[in-house]
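Only a single protein chain was left out; the remaining protein chains are all shown in position.
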Amino acid sequence: MRRSVSLRLVAIFGFVFLYAPILSLVVFSFNESKLVTVWGGFSTKWYAALLEDQQILDAAWISLRVAVMSATLATVIGTLASYALARFGRFRFRMLLSGAVTAPLVMPEVITGLSMLLLFVALEGIFGWPAGRGVDTLVIAHATFGAAYATVVLGSRMSALDRSVEEAALDLGARPLRVFFDVTLPALAPALISSWLLVFTISLDDLVVSAFVTGPGASTLPMVIFSKVRLGVSPEVNALATLVIAAISVVIVLASWQMRRAAAQTR
Amino acid sequence: MTEAIAARGARPWEDPAVAPFLQIRNVTKRFGSYTAVNDVSLDIYRGELFCLLGGSGCGKSTLLRMLAGFETPTSGQILIDGEDMSGVPPYLRDTNMMFQSYALFPHMSVEKNIAYGLKRDGVKRAEVATRVTEMLSLVQLDGLAARKPHQLSGGQRQRVALARALIRKPKLLMLDEPLGALDKKLREETQRELIKIQETLGVTFVVVTHDQEEAMTLSTRLGVMTAGEIMQVGTPHDVYEYPQSRFVADFIGSVNLFEGRIAGDFEDHATIHSPDTGSEILVSHGISGVKGQPVAVALRPEKIAIERRLPETVANRLRARVEDVSYMGNLSVFHVTLPTGKPVKVSQTNRLRSDDDAIRAGEEVEIGWDGAASVVVTA
Partner (left out) sequence: MRLRALAGWLRIEGRAAVVAVPLVWLGLFFLLPFVVLAKIAVSESVIARPPYLPIWDWAEGVLNISLNFGNFQFLTEDPLYLLAYLGSLKMAAVSTVIALLIGYPMAYVIARAPSNRRNILLMLVVLPFWTSFLLRVYAWIGILKGNGLLNGLLMATGIIHEPLVILQTDFAVYLGIVYSYLPFMILPLYSTLVKLDEALLEASADLGARPFVTFVTVTLPLSVPGIIAGALLVFIPAVGEFVIPALLGGPKTLMIGSVLWNEFFSNRDWPVASAVAIVMLVVLVLPIGLLQRTQSEKEENA
């Protein structure tokens, strides 16, 4: 019994460790004073300052567009890849596909970013495309590593599906494409949502790969934040962080509620 | 629509003029180096309810999946109604399957599940509605049309799966362990219903099951499978009373096997010399074999009489010692040992509620059976 208490203490310490920094961001975003340790009273002036910072607003708009497009693309690619890996058994290029799909997950970002940039530069040199770098190259890069995450999320759901449900549809006269839309896709819906959200947040958050593959005039939100905080604490960034955390929490709660409902249905 | 073998009197498999409806010709299925189905040939006739019976991994499900088109035979041929099925995908076959897990579409209502196959066939909406209603009442699910699968009991789901598979009026319906997920009471009820539905619709059924009682109750004929091969095909009565091998005799029901060699082969009887009994066993039917050939005498426990003293008219009489008596309710099973050390099982119906004179463990008794009670198996 005593041992389990000490175990629990470590776990509680772990959770405090995970959440204290996030909490401190939120609390000090409402601080009147610019100094972090000194509580100067409640204020929302940093939020007002944030809304007037054109640089941050522009970057946020770019990041949002990139995140929506790359999450959508990545989910489509991930759906196809995970379907092939889960349903086609042995096929040519299987090893290549599964390797290409999992490698981006563990590849250090500096390497991924640098090599993608070099590819874009080389392609531009040979074909004239992509002309310059910006939103297009950001979307391609984010969709590529995003597809890896999407494949993992969708793959685990796909292999948990009872295959005989798909066979039942085939047996009742539905052609393979029809089976995919009638049976597979509805069953995958919760995983599609979480895969999209996951790629969306990762794209929104990415600094390193973006810094490599973007061009002048297309700075993403994390790049702007990074250049601000490199010089020290900025209460404006605290306010931004609070907004991001609030938005993400709402989405996560909604998504998990939705997923729990869906899970109850399939049981 | 053909009439089912409803009366269960017709025996199309004995009539050379009747062409088989489903022909499985030398079908083999290998997965890598593993042979799941090994050179199986089988004919099934229109209106039959045929059971493939065997333990897990015997290849019965793989055989069924080849009929449905989910697996392609490595070699051999499958013909349904005279048409070669090779290369025909499941969605172009006039067959349907009821899956072991039922495989109901979790996001569709009962009604949508049942209607699915008709919609794929492009049946008009009004007709779909009437046929779904008919089907719902056939499987006694009226009023549950709007429910989702997760709102149904196990028995109700089983009926939805059956209705969904039947609604396209398939030429052949395959059922993979159709009653496996139901509890014993419900299973017995559903067995009778399944036979009734099959007789009403006249559809040919192929049922895969591991439950021998279920196979005996349901089938017009059954095939016993092991290790990818069919050991014996026949009516439940034939397979139980005339097993052709030690495996089948032992797999279906309970049996005593006395190993021995053919000692004498006469016009109206034969004798088997068995070291197991330490005697010559008299068999009153003809056997096919030569003198000295090793065989086994298969004898069901309920066909053996057990008394303190048996009349001398009993053809085969042996002394035995009762080791143990298991009371099973409807019958008692006596575990006895012969002087040779061979254990033998004997069962007796308990006609009386209590019997002060019942044979007890430790007693010396006689067991015996008639010359017609046993079967000689060579394989």
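Residue numbering begins at 1 within each chain, and the chains themselves are lettered A and B in the order written.
As a convention for this text, a residue touches a chain if its C-beta (ideal position, glycine included) is under 8 Å from a C-beta of that chain, and two chains touch if they have at least 3 such contacts.
Predicted model, so just to flag it, every value in this text is computed and none were measured.
Q: From the listed residues A:Y19, A:W61 or A:F181, report the one that touches the chain absent from this view.
A: A:Y19
Q: In the whole complex, not just what's shown, which of A:A100, A:V135 or A:L185 touches the removed chain?
A: Residue touching the absent chain, from the options given: A:A100.
Q: Would you write out the residues of chain A that touch the absent chain, in ascending order?
A: Chain A touches the missing chain through residues 3, 7-8, 10-11, 13-15, 17-22, 24-25, 28, 35-37, 77-78, 80-81, 83-84, 88, 91, 93, 96-104, 106-112, 114-116, 118-119, 121-122, 125, 140-141, 143-145, 147, 151, 159, 175-177, 198, 201, 204-205, 207-208, 211-212, 222, 225-226, 229-230, 232-233, 237-238, 240-241, 244-245, 248-249, 252, 256.
One rule holds in what follows: only the chains that are shown with their structure count from here on.
Q: Could you grab the centroid distance between chain A and chain B? Build each centroid from C-alpha atoms only and quote it in angstrom.
A: Each chain reduced to its C-alpha mean, chain A and chain B end up 55 Å apart.
Q: What part of chain B is in contact with chain A in the complex they form?
A: Chain B reaches chain A through residues 68-70, 89-93, 95-97, 99-101, 103-107, 116-117, 120-121, 148, 150, 164-165, 168.
Q: Would you pull the chain A residues touching chain B in the complex into a rising list?
A: The touching residues are 162, 164-165, 167-175, 178, 182-183, 186-187, 264-267.
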